[in-house]
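A single protein chain has been removed from this complex, and every other one stays in its place.
The chains carry the letters A and B, assigned in the order they are written, with residues numbered from 1 in each.
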Amino acid sequence: MRLYVILLILMGTLFGVALMIGPAGIAPLDSLRALIFGGDGPMTLVMREIRLPRALLALMIGAALGMSGAAMQGYLRNPLADPGLIGVSGSAALGAVIAIQTGIAATTTLALPVSALVGALVGVVLVLMLAGPRGGSLTLILAGIAISALAGALTSLVLNLSPNPFAANDIVFWMMGSLADRSMTHVWLVLPLIVVGLGMLALMRRGLDALTLGEDAAQAMGINLAQLRLLLVLGTACVVGASTAVAGAIGFIGLVVPHMLRGWVGARPGRLLWASALGGAVMLLAADIAVRVILPMRDLKLGVVTALVGAPLFLHLIYRTRRGL
Amino acid sequence: MTLLSVKGLAVSLGGRSVLQDVSLTVDKGEVVGLIGPNGAGKTTLMRAILGLVPHQGRSSLAQLSPRARGRAAAWMPQTREIAWPVSVETLVALGRTPHLAPGQRASAEDRAAVDRALKRMGLQEFRHRIATALSGGEQARVLMARALAQDAPLLMADEPIAGLDPAHQISTMRTFASLAAEGQAVIVSLHDLGLGVRHCTRLIVLDQGRIVADGAPTSVLTPALLRDTFGISAWFETTPQGAVFQPLEVLE
């Protein structure tokens, strides 16, 4: 309980900071006043149409990636699982890019996130098929490398084939992720999918706890494994698909956050779900503040910051689990 | 009272028949030892009884809904898996899973069941230790406690005493006996025929997917069965200290 309070306070604080930080250099109090009370000036526009959606998206997408990482790790019983690392985000990006380049995305608003969702779905199903139910570290990482590489290559191919001269530059965005200049439209676009996805993942709580004892024991205790797998697949596809559609593939949040919080929840994979959602929101808000503090005038990609934190941890985890490899 | 009835159970895995026409019933108060050579189908039989593998025939447990089955029988798989560094108490409390409705929190009754299980396995001092940091034998006892906390009338355990020291092997078998005395029943697969003879009320011998003998230990372990099924000879006497069984030679 104390953990949730700490995380909520942290999240609220960072949300406030995220609203007050930006290249326009508006005084913090003025910015909050403009946000809450509005007004005619450009400041209201900046606060309500640029900074607020950015902070909201960081919060939502961070929560989505954090919880999906915790759910995958719990299901596969492997601390190396992360939607970004094992190619689910990459597949979602491919889905989004295909939707944009084929023009489907322009036909209806929902086409973009749904297409990314389908991409994520394919990615997560492939990973589960290749890695097997127990998710051995070696097969999981190899499957992840293969799927990431394939999705990345196809994404680059689609973007290079595009008649749009800027499409090829977008490769960096789709691979590294960014929240720059998103709008409230994007918030409304992803909110339902993320809420539904988080709901599905949260339902896995008891099943994941029981899986600590292995599939056989969990099943014998009344856990429906097929249903659990379906929740994981659909829930992950919803949250990762929606997140990637608007922010690109942001890696490592689903890896770092559950790892850091595991000790706080007594290593229980079920309890780790909501804790990781809050932790993910905290981490992505912090990362998005960092990119704006480090290079305020340029769009430094989020993946740069999350990888700087996450990659050393990933190496450490591989080192620790190398006996399992 | 019958806790389990199985009729004509058969299992094929990958086109190969691994279990054929198994029928048995288990009543309360029984400690059933399931014995047989490697590959005889002991694990498959227990999993089929629980409905964890596709099967033909009828098993009263497999017909229950998953949660009802979880309350009717506890299952201790052979692989001792503890995936995360949770505390012993947390792990044992997982045994209460089938008793909790979705979203329901552990009640006083659940906590009492956990306490009883910990006490029974002599694990009170381990309550707050991290399960994955324990020795293999200690982990086996913790997992056993988890199965006990499930408070099911029937306990099914797959080689629960493999890898335990002699004292813990004996005390585990005694635990089964005391559970049976309290009105529950136990099905336990074993390789140690000596412990089976001393602590089981009944032995079922499985060979090549079929039951070849079923009954009281003294009537089951005949020299002919030992020769045909296990390929060994043995010394088997009823002494003032109880039945003593000692395998002797491998027969050509």
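Criterion: a contact is a pair of C-beta atoms (placed from the backbone, for glycine too) under 8 Å apart; a residue touches a chain by one contact, two chains touch by 3 or more.
Here is the rule we use: contacts and distances are computed from a predicted model.
A chain of the complex is left out here; the name its UniProt entry carries, from "Ring-1,2-phenylacetyl-CoA epoxidase subunit PaaC", "M56 family peptidase", "Iron complex transport system substrate-binding protein" or "Fe-S cluster assembly ATPase SufC", is "Iron complex transport system substrate-binding protein". When the full complex is examined, the chain removed from view is found to touch A. The missing chain, though absent from the display, is touched by one residue of A:Met11, A:Leu80, A:Ala105 or A:Ala220; that residue is A:Ala105. Summary of contacts with the chain left out: across A:Leu3, A:Leu32, A:Leu110 or A:Met184, the touching residue is A:Met184. Which of A:Trp174, A:Phe252 or A:Trp274 touches the hidden chain is settled by the complete complex: it is A:Trp174. Residues 22-24, 26, 42-43, 45-46, 49-51, 100-101, 103, 105-106, 162-167, 169-170, 173-174, 180-181, 183-185, 248, 296-299 are the ones on subunit A that touch the missing chain.
Simple rule for what comes next: only the chains that are shown with their structure count from here on.
Subunit A and subunit B, compared by their mean Cα positions, are separated by 43 Å. On subunit A, the positions that touch subunit B within their shared complex are 77, 206, 209-214, 216-217, 219-224, 262, 266-269.
Residues of subunit B touching subunit A in their complex: 47, 50, 52, 65-71, 73-77, 79, 81-87, 90-91, 94-95, 97-98, 100, 102, 130, 143, 146, 150.
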